[in-house]
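A single protein chain has been removed from this complex, and every other one stays in its place.
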Amino acid sequence: MPSSNNAEPITKARRQSSPDRQDLLARYRQVRRQTEQLCLPLATEDYCIQTMSDVSPPKWHIAHVSWFFETFLLIPFQPDYRPFHPRFDYLFNSYYVTHGQPFPRPQRGLLSRPTVAEVYQYRVCVDTAMVQLINSLAEPRWDDFAARLTLGLHHEQQHQELLLTDIKHILAYNPLRPRYHENRPDAEGSCVQAAALNWSEYVGGVRSIGHASAGFCFDNETPRHQVYVQDYALACRLVNNGEYLEFMDAGGYERPEYWLSDGWNSVRQQNWQAPLYWEKLDGHWWLMTLAGMRPVAEQEPVCHVSFFEADAYARWSGKRLPSEAEWELAATLQPIAGNFMDSGSLHPLPAAATSIAPTQLFGDAWEWTQSPYAPYPGYRPLAGSLGEYNGKFMCSQMVLRGGSCATPASHVRPSYRNFFYPGDRWQFSGIRLADDR
Amino acid sequence: MPSSNNAEPITKARRQSSPDRQDLLARYRQVRRQTEQLCLPLATEDYCIQTMSDVSPPKWHIAHVSWFFETFLLIPFQPDYRPFHPRFDYLFNSYYVTHGQPFPRPQRGLLSRPTVAEVYQYRVCVDTAMVQLINSLAEPRWDDFAARLTLGLHHEQQHQELLLTDIKHILAYNPLRPRYHENRPDAEGSCVQAAALNWSEYVGGVRSIGHASAGFCFDNETPRHQVYVQDYALACRLVNNGEYLEFMDAGGYERPEYWLSDGWNSVRQQNWQAPLYWEKLDGHWWLMTLAGMRPVAEQEPVCHVSFFEADAYARWSGKRLPSEAEWELAATLQPIAGNFMDSGSLHPLPAAATSIAPTQLFGDAWEWTQSPYAPYPGYRPLAGSLGEYNGKFMCSQMVLRGGSCATPASHVRPSYRNFFYPGDRWQFSGIRLADDR
Amino acid sequence: MPSSNNAEPITKARRQSSPDRQDLLARYRQVRRQTEQLCLPLATEDYCIQTMSDVSPPKWHIAHVSWFFETFLLIPFQPDYRPFHPRFDYLFNSYYVTHGQPFPRPQRGLLSRPTVAEVYQYRVCVDTAMVQLINSLAEPRWDDFAARLTLGLHHEQQHQELLLTDIKHILAYNPLRPRYHENRPDAEGSCVQAAALNWSEYVGGVRSIGHASAGFCFDNETPRHQVYVQDYALACRLVNNGEYLEFMDAGGYERPEYWLSDGWNSVRQQNWQAPLYWEKLDGHWWLMTLAGMRPVAEQEPVCHVSFFEADAYARWSGKRLPSEAEWELAATLQPIAGNFMDSGSLHPLPAAATSIAPTQLFGDAWEWTQSPYAPYPGYRPLAGSLGEYNGKFMCSQMVLRGGSCATPASHVRPSYRNFFYPGDRWQFSGIRLADDR
Partner (left out) sequence: MPSSNNAEPITKARRQSSPDRQDLLARYRQVRRQTEQLCLPLATEDYCIQTMSDVSPPKWHIAHVSWFFETFLLIPFQPDYRPFHPRFDYLFNSYYVTHGQPFPRPQRGLLSRPTVAEVYQYRVCVDTAMVQLINSLAEPRWDDFAARLTLGLHHEQQHQELLLTDIKHILAYNPLRPRYHENRPDAEGSCVQAAALNWSEYVGGVRSIGHASAGFCFDNETPRHQVYVQDYALACRLVNNGEYLEFMDAGGYERPEYWLSDGWNSVRQQNWQAPLYWEKLDGHWWLMTLAGMRPVAEQEPVCHVSFFEADAYARWSGKRLPSEAEWELAATLQPIAGNFMDSGSLHPLPAAATSIAPTQLFGDAWEWTQSPYAPYPGYRPLAGSLGEYNGKFMCSQMVLRGGSCATPASHVRPSYRNFFYPGDRWQFSGIRLADDR
C-alpha cells in the first residue's frame, strides 16, 4: 500500500517553471521509447539474470521505472487508478523504505515471474494511463505533477545507464562472452595518435558551486553555495589505457604504498590485477566491451576502475584526483558535449590529438573525484518518500562527475553529482588527474 | 577436453544381456520426449533461475543430460563426431572432476546464454547423432555402448525428477506463487477417510539385499550380500499431514529432546517451523504444490521434510525409521506400483483407507531410512569418469527408498538407493515408521 | 536453573553392580588429580585461548568437568548444596540443551573471567563437596549415585584427551611453536627398523558386537547384537608416515579420483597438502608435536588425518578402511595395551619391527573406520539430560576405534566407539587398512 506521503508536494526549492503539457508528453514518450530501444538486442534470458547484488536483472529495471510512475504519479494524482498488480509494489520498489519494505535486492535474480512479456504489459498499461493523465490533469495540480514527472524521466534516464552497465556485467560474466551489439568503426580507435597530457590552470579563491541555471536538477546539487578553492590544475584529458598499463607494469597492484588501506584490502581479497573486464590471453591484455572481446587499445581512456584504483594511480603518478568543486568550476566553462549514450559507441573513445582546454569532461567515463559524497551546506531533501532519492546515501561513497558513454546526453550538467562506493568498478568510471599550483 | 578414460568399458558386473537396437532406440526416444513434455508448461524465464545452490536452472538440466550422451556416448563411440560447442563441456559437466573442472554449481543461475532455444538446438543435434549411432554402431562395440546408453537413460530419468523438484522450488520461491499445472480432481484429497495406521511384522535373521534380478541397476545397489536383520515391524502407510500436525502442536519444533544435535541446529538457524512449502495464512496451514497454493489436507502423506524432521517425528512418536535393509526386504514382497510421475498428479496422495500389507512403498514420497549412505561390502564403482556417478557421495548422506510422485514408474526398483543430506527438504521426501519386535 | 530431570535414575541397563565407596573415592581422586597434572605445563595464558571453534580453552575444560559433577551429582543428591556461582551453569554447560541454553561454543575463548584461579577454586569446592557426599550419601541412593559418578569420571577422562588435543592445537597455531613438554628419548623413533605390513585374516559369519563384560560402558556401545560379517583381513599395524609420503608423492592431494566428493571439496577449500601439523621447511617435512617441531619420522604412524584422507589413502593403496564390527571382532582377541597417555610420550610410536598378530590396535592413534556413527539395533539413550551424552550425535559422523597416545589407558575398551566428523583432523587420528578375503 503506498503511504500517504507520496502525495505531498515536492518542496518549492526543487520546482521550476512548469513545462508545457505537450512538451512534457513528447519528452515522456521519447524517454520511454529510448529505454525500450536499449533492450532490443536482449534475449529473454538476458532479462532475468543478476550476476552480483549491485546488478539488477534488466527485467527488473523495466518494471521498476514503470513502478516509479505508477507509485509517485498515477496513484496520487489519478483517483480511480487501479494498480496493475497488487504485489508489484512489493517486487519493484527499489529502496523507498518509508513507502514499504522492498523485496530483497540480492534476490532480484531469483524471480522468473512476472515474465518479460508481463513486465512489458505493465509498461504499456502505465504508459496508457500516464498519457491520459498528462492530457487530463486539472490545472491546479499541474505544477506539482510536472515537477514529479520530470523527476521520473530523469530517474528513467539513470536506469538507462544502469541497464547498460548491468547488461555489460551480465554478458561479461558469461564464459561465452556474448556481444550486445556489433563493433562500430569509430569505436575501434586503433590508429589514433596519442594526445599529449596538457594541463589547464585555475586560480583559487571563494567560488560558488551547485545548481545555478533554470533547468531541472536533483536535490543533491543544491543549494548553490560558496567554497574556498586553492589554485589548481586539471589534466586536459582522461588517463588512457597506455598510461594505466605503465602503472601496472610498475607493480601498481603489488605495491601497497600507492593504496589507501581499504583499497589495498580490496586488491588482496578480490585479487585485482587490472581494471574490471580486462583479461590476459596468451600474454596480451584484452577487455570485454558491449561489442565483445578485443585487445586493449592504448589511446582509449581507462575505464571500469574503482576509486581505489584511480587514487592509487594518481598517487603513483605524483598527482591527485580533483575535488568535485575543482571539477565543477572547470566544467562550467566548457560546452556539454562528448561521447554519450546517444553516439551509440557505448565505449570510451580516445581524446582528440591536441588540446589545451580540458576535453572529455562530459561523456566517455565518469570521473572519480577525491570528494566524499556529502550534503551541501543547507541541503534539504525532497519531502515524503522521494526524499530518499539522494540524501540517505550521503555516507561512505565518493562523488563522480561528468557522465559517461552510457549516459544520455540530455541527462548531464556541470553540477550533476553521481556517487558510488570506493570499491565499485562496474560503472563506466575513469580517471582525470589534478594537481596543486 | 574429455579425458580418455571415458572410453573405458563399463565393468562386466554392471552389464546385462544387451537389449535389442530397436528396443533401445524406442526407449531413447521415449525418455527424451518425456523430458521435453515436462518442460512444456515453463516460460522461458523459468528455465534460467537458480533459487538455491541445490537447485539447477531447468535449462541446465536440459543441456546437461544431452552433454552426458555427447560425452560418454558420441565422443567415445563416433570417431568423426564434433562437439556442438567447444565450451559446453565446461558449462554442462555436473561433477565429473576426473573429466575436467566443471563450471561452479552455485553460479549456474548466472548464465543467460546459451539461450533456451540454443539448448534445445543442442538437444536436437545430440538426438540426431545418437539415433544415427544407435543404428550404425559396429556390433563388437554394441554391448558396451548399450550398457552406457541404458545408464544415460536412467540418468535422464533422475533429472526428470530433479526438474520437477527444482521447478517446484523456483515457483514456490516466487511471491506470486505461480502454478506449474492445474489441479487435478484426484489430487484434491479432501473427502478421503483416514486410513488406520496398521503394522506389518517381519521375522529377522540372515537375509540378502542388493540387486538380484536381470535388469538394469546402478552400481551402488551391488553386490548383493548378506545382512543380519532383527525382528521388526513396518507401518502400513506413510505418516500423513494430520499426524505431523500433532507433532507440531506438541511443540515438535520447539523441544530439543526430539532432535539430533545437527538437526536442532538446523531448526534454530533456519527457523524451521513446518515442512518446506508450508505457510500459515490467517491461522491456517497452507502448502505450495505444483498446482499452486492450497490448504493442508490431513490425509495426504507429509512431504518435503528433512531426515532430521523425519527422525524427530519418529522419536516423538516412540518409534523409529526403518533401516534400508528392513525396507528393501519388505518392498521385495510387494508389486512396484503407486503414485508415480506417470499419474500426473505430481503430489502425494492419501493412502487407501484400509490395508494390512504395507502400501505406498513405491511412489508418493521418498522414504527416509535410518541408514547412512555407504558402500555395500565388496562394492566397486564403474571404471573411468562414470565411476564418479555414485561412489564418491558415500559419506554424510542418508538413504531414501521407494520413489515419489515425481519419479518415473520405470525408474524404480526395490533395491534402488537414493541419497540426500540429512537437512535436505526440497525433494518429495516423507516418513514411514518402523519398530522393533 | 538445572531442570528437574537431572535427578532421574539412569536406566537399569546402564547400571552395573555398584563399586565400593572407598574404591570410587580413590578413583575420583585419581582422575581429578590426573587432569590437574596435565595442566601443570600450561601458562595462565594458554588456558584462555580458542584457536578454532572445535577447540575449547583449557580453562573451560577444567570448569566444565567440575560443572558436570556439580550439576548431575551434587545438586540432585545433596539437598543443601549451593552452586558455586549462579552463572557457571550457563557458562560451563557444554551441550545439554534440555538442561538449559549453553553459552555459545565458538565464543568460549572470548571470556577472560572467571580467571584460571577462580576456576580452580570452583574445582576445589566441588571436590570438597563430592568427597563429603561420597562418604555420606544414604545407602538407598548409592547405586544411582555410583553409576552417575562413574560416568562423570569417564567423562573427565574424555576431557583429559581433549585437553591434550586442544593444547596441541593452541600451541601449534602460534608462530613461536612453543612446547608443552620436553622430548623423551623413546619418542624420537629415529633409529627404528621399518615393520613389514603383514595381514591378519578373519572368517566371516554371524557375530556379536557391543559391550559384553561386566564393567562400565557408554550407552552407545549397547545393546550387544548380532551382525553379519564377511571374510576379511586387517593390517597388522597402522599406516606410517613413510607410506603416507608415498601417497603424497603420487599426487594424493592433487588427484580427485582418490577422494570422496565432500573430501575433495575440503582439500580444495582448505588447501590441504599434508596431515595437520605438517609443515615444509627448506624442502623437508616437519611436524609439530607436543614436544615442539621435529622432522617427520617415517616409521611413526601417520596421525592427524581426517577420515577423508584416511579413505583416500586406502583407495589409493587398493585397500579399504575396516568396518567397526571388523575392528571390534579383531580387537576383542587382543590385550588392551599400547602407547596411551600414561606412557607420557603423547605421540604415536613406531610399530614393533615384526608382528603377525595386529599391533597398535590400542593407543598410538584412533583408527578411522568406514562405519558411520549410528545407533545399534535396539539402542536406548540414558534418561534425562544425560541422554544427550551420545545419542543425539548419531548422524554425519564416523566411528573411530582403539584410543590414542592421548587416551588414558583405563578409559578404552574393544567396544568403545569414538566419533568425529569426516573432516576433523585435530584429534590423534590415524589409519589402519582392511581388505576383503
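Letters A, B and C mark the chains as written, and numbering starts fresh at 1 in each.
Note that in this section a contact is a pair of C-beta atoms (placed from the backbone, for glycine too) under 8 Å apart; a residue touches a chain by one contact, two chains touch by 3 or more.
Worth saying up front: this structure is predicted, and the values here are computed from it rather than measured.
A.B. asks: List the neighbours, among the chains on screen, of the chain that has been left out.
C.D. replies: Contacts of the unshown chain, counting the full complex: A, C.
A.B. asks: Which residue from A:Q37, A:S213 or A:S396 sits in contact with the chain not drawn here?
C.D. replies: In the full complex, the listed residue that touches the missing chain is A:S396.
A.B. asks: Return the single residue from A:Q30, A:S213 or A:Q226 that touches the missing chain.
C.D. replies: Checking the options A:Q30, A:S213 or A:Q226, the one contacting the hidden chain is A:Q226.
A.B. asks: Please identify which residue in A:D23, A:E182 or A:D262 touches the non-displayed chain.
C.D. replies: A:D262
A.B. asks: If you put the missing chain back, which residues of chain C would it touch?
C.D. replies: The missing chain touches chain C at positions 43-51, 59, 87, 90-91, 103, 109-116, 170-171, 173-176, 178.
A.B. asks: Applying the definition given at the start, please give the residues of chain A touching the unseen chain.
C.D. replies: 95, 97-98, 206, 225-228, 230, 256-257, 259-264, 307-308, 311, 370-372, 374-375, 377-378, 387-388, 392-396, 422, 436
Criterion: only the chains that are shown with their structure count from here on.
A.B. asks: What is the identifier of the chain with the smallest separation between its Cα mean and the overall Cα mean?
C.D. replies: Per-chain C-alpha centroids compared to the overall one single out B.
A.B. asks: Averaging each chain's C-alpha atoms to get its centre, pick out the one most distant from chain C.
C.D. replies: Farthest chain from chain C, going by C-alpha centroids: A.
A.B. asks: Rounding to the nearest 5 degrees, give the angle of the rotation that lays the CA atoms of chain A over those of chain C.
C.D. replies: In short, 180 degrees.
A.B. asks: What whole-number Å value describes the gap between the mean CA coordinates of chain A and chain B?
C.D. replies: So the centre of chain A lies 47 Å away from the centre of chain B.
A.B. asks: Taking each chain's centre as the mean of its CA atoms, how far is chain A from chain C in angstrom?
C.D. replies: Averaging C-alpha atoms per chain gives centres 60 Å apart.
A.B. asks: Rounded to a whole Å, what is the gap between the Cα centroids of chain B and chain C?
C.D. replies: Measuring from centre to centre gives 38 Å for this pair.
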